[in-house]
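Here is the structure we will look at.
The other protein chains are all here in position, but one chain of the complex has been omitted.
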Amino acid sequence: MADLAELVPRIAATMAARTARGRVANYIPDLAKVSASHFGMVVITADGREHAAGDADLAFSIQSISKVFALVEALASHGEGVWQRVGREPSGGAFNSIVQLEAEAGRPRNPFINAGAIAVTDLITDGDDPRAGAGRILRLLRDLAGTQGIAVDGAVAYSEAATGHRNAALAHFMKAHGVLTGRVEATLSTYFHQCAIAMSCRELARAGRFLMNGGVDPASGRRVVSPEQARRINALMLTCGHYDASGDFAFSVGLPAKSGVGGGILAIAPGRASIAVWSPGLSPQGNSLLGTAALEELASAMGWSVFNPDA
Amino acid sequence: MADLAELVPRIAATMAARTARGRVANYIPDLAKVSASHFGMVVITADGREHAAGDADLAFSIQSISKVFALVEALASHGEGVWQRVGREPSGGAFNSIVQLEAEAGRPRNPFINAGAIAVTDLITDGDDPRAGAGRILRLLRDLAGTQGIAVDGAVAYSEAATGHRNAALAHFMKAHGVLTGRVEATLSTYFHQCAIAMSCRELARAGRFLMNGGVDPASGRRVVSPEQARRINALMLTCGHYDASGDFAFSVGLPAKSGVGGGILAIAPGRASIAVWSPGLSPQGNSLLGTAALEELASAMGWSVFNPDA
Amino acid sequence: MADLAELVPRIAATMAARTARGRVANYIPDLAKVSASHFGMVVITADGREHAAGDADLAFSIQSISKVFALVEALASHGEGVWQRVGREPSGGAFNSIVQLEAEAGRPRNPFINAGAIAVTDLITDGDDPRAGAGRILRLLRDLAGTQGIAVDGAVAYSEAATGHRNAALAHFMKAHGVLTGRVEATLSTYFHQCAIAMSCRELARAGRFLMNGGVDPASGRRVVSPEQARRINALMLTCGHYDASGDFAFSVGLPAKSGVGGGILAIAPGRASIAVWSPGLSPQGNSLLGTAALEELASAMGWSVFNPDA
Partner (left out) sequence: MADLAELVPRIAATMAARTARGRVANYIPDLAKVSASHFGMVVITADGREHAAGDADLAFSIQSISKVFALVEALASHGEGVWQRVGREPSGGAFNSIVQLEAEAGRPRNPFINAGAIAVTDLITDGDDPRAGAGRILRLLRDLAGTQGIAVDGAVAYSEAATGHRNAALAHFMKAHGVLTGRVEATLSTYFHQCAIAMSCRELARAGRFLMNGGVDPASGRRVVSPEQARRINALMLTCGHYDASGDFAFSVGLPAKSGVGGGILAIAPGRASIAVWSPGLSPQGNSLLGTAALEELASAMGWSVFNPDA
């Protein structure tokens, strides 16, 4: 097994030198203007050590990674009732497909495609104040990362709302099927705010520690979710965390992970490490190109794939 | 952690007492006449011990579990070229869906849905003799299980062919798209023969040992697939092994596994165990109802989920 | 050929006696409370005679029949440019399907499914005032029917908007694809207002006279659309006027016609008659059950099918 203190900077150096870096998301200006040259990586092991390299402390838009923490909040307040409105199956389609919704009467396949995430966010949306629901996620992230410095990027939230017609279509469609209970506009606003949360790789890796540790945040000793819920969230991240490239990610990396179009990925090696990578250039499926490559190299060098006999 | 010598018989006794046992597959007479009262289970651990209970030595039709071994054979002869004709993504649809094929120009999503398995079988079909391709799989299984007693059930193979119009539709559709290279009739015949292989839980658990052991059969020391291929096959079993209930299985059991409509399931706890269960009654999605329940109990009691921090 | 003066009352009497009357639309209270016992029919022939029977002068909600007149308005202001944003093909799906939209990049199949009608309405929506666009349709209808008594039913318009999440999903989806140019909320409001127009069979049959007469309103001599446009609107009504029962209607009645969930149908016998029927009970596909039966009887008795050699 490799030495992380040497490995993490080496992977960062390799990624910094790559010329094919993918395409930065351009559907809103605040994402489009981020340089593809960024690369950051933080690995926090079970013993609490942090190995950081590159742009480890630069904040980026976590986008869909927020879906993991929205799910944690929904499980906290609604328990297993969450699964009555959203499934646990890989979607086999693009992240924002509406076809599957029609075939399945408005019930989204899983909480990590957009429709499913909106259905989960609807559960934690409080009345008409978008700051209430997004605030719950923010407080959770600040608590887990041990910093008050995490915030919603208002410009990104505004742009998401202004261009979010496809998400609005998904939300109205689910409302028509009775899957959403709140006002569509309030749920969407909460969703656009949670997607616009900005934080660094270091903060994100810290926020993910409870998932490598059976549901308990090792920094505070606080139980965030039950051991069973931790396993299940990891299972969902492995089967559904990378949209219609989830199978390929499980095949090549073998770790539970959730990506966002801001270029971030949170990956969990159960019992071993919480890992965050960030590189804004995306693959055609919308996942960080170099982030995926870095995780493949890390998991391979450390033997961390959950499918490894020595893992 | 529980004691397997006590646990395995206890799970078998629990399952024997269950009254809701699912529905036995009835699309061909030789499957329909099998009694739902059967239950068998064998767990082989890394140290070589075998824990068996119930109908552990009764042969059953392995059906789709054969797809794992057909894939091993195809990887042996065609290497990574296999992935040019079949993907690695969960399908998000039923095992025999033709819709996805049309949307994706005849390239099946993964090797464990019927279309993908037929595409893989086409690679190991030799000319017009169905016994040639099925024979390769048989030899592999006999070698891994250490017995010459494994055979194709001719009556099942005949019935599969006579009623297999949906599989024929999938095969002709792929042929129309150039995904199959052999004669459709020969490929289908090979496929129907491989599905009709009959073997016991003990034989199946033995045949799966190389997958818990990084690709090396611990009984013979023979390398069957590379460590990377072993990880990848496990990843495919986890994300795609239970048709459109794969996500639920990963969520509740957390082990790579492949089911068949004969009621068998082969499950792998990497580094820990190769497990076979058999109970003919099926869930609506076509997976063994009690087999799944037994694996959930076993994985939970042993802490074997790949998403467990102590796994 | 039958005598209309005798035939129309006889058909109305037959329909009044029917016990199987279909189900009244119940998605909004103001439609649900209409009695299924109503039946009205008006036939206006090329020579100007009006044959009326039953509830011929009771106003009902024209709903989707308004799509014909919205199309006329859009053709008036945008000419053939209309066909750049909406197709001319039968949809082969339900009236409010979103699947086809996804498959075809947001461009609706034809102007008579909901998505297509919303795209057409977007063309005649003026800024943010829903009364402006709906007002254009109202003025056209009042002019063609020769009465100022036609109006929007405000309660219906309000209920449509409050429950119209599926239409909102379609509109946002098209907006995401750039098919709509106006504000989604304004276009939807215009659409909900136009659907809520209430008028009687007599008024509706009068409003349709230009379509039997090559585009010229015989009452005023005013040209409403070109002869070619009149033919084309009739063609669209025949192929697309009854959602996914359009083929059956062409098969059994053989006349261009447009139905609405309020239970009305406007049918055209080119060169012969403009016909309006109303009976609120619907078939499972959402078309007036007795209205369709009455038109079948009328067309058969008069030999008016466009597929008739003597027509």
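Letters A, B and C mark the chains in the order given here, with residues in each chain numbered from 1 onward.
Operating definition for what follows: a residue touches a chain if its C-beta (ideal position, glycine included) is under 8 Å from a C-beta of that chain, and two chains touch if they have at least 3 such contacts.
Not measured: the values here are computed from a predicted model.
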item: Chain not shown, its touching partners among those shown; value: B, C
item: Which of C:Asn234, C:Ser259 or C:Ser288 contacts the chain that the document leaves out; value: C:Asn234
item: From C:Gly54, C:Gly106, C:Gly182 or C:Gly214, residue that would touch the chain that is not displayed; value: C:Gly214
item: Residue among C:Ala207, C:Leu282 or C:Val306 touching the omitted chain; value: C:Val306
item: Missing-chain contacts mapped onto chain B; value: 97-99, 101-103, 165-166, 168-173, 175-176, 184
item: Where the missing chain touches chain C, by residue; value: 46, 87-93, 100, 109-110, 212-214, 230-232, 234-236, 238-240, 244-248, 250-252, 254, 256, 270-271, 305-311
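The rule we apply is simple: only the chains that are shown with their structure count from here on.
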item: Chain contact topology (line, ring, star, complete or other); value: line
item: Rotation angle (°) superposing Cα atoms of chain A on chain B, nearest 5; value: 180
item: Chain centroid nearest the full-protein CA centroid; value: A
item: Copy pair chain A, chain C: interface residue numbering same or different (half cut); value: same
item: Whole-Å separation of chain centres (CA-atom averages), chain A against chain B; value: 32
item: In chain A, residues with contacts to at least two other chains; value: none
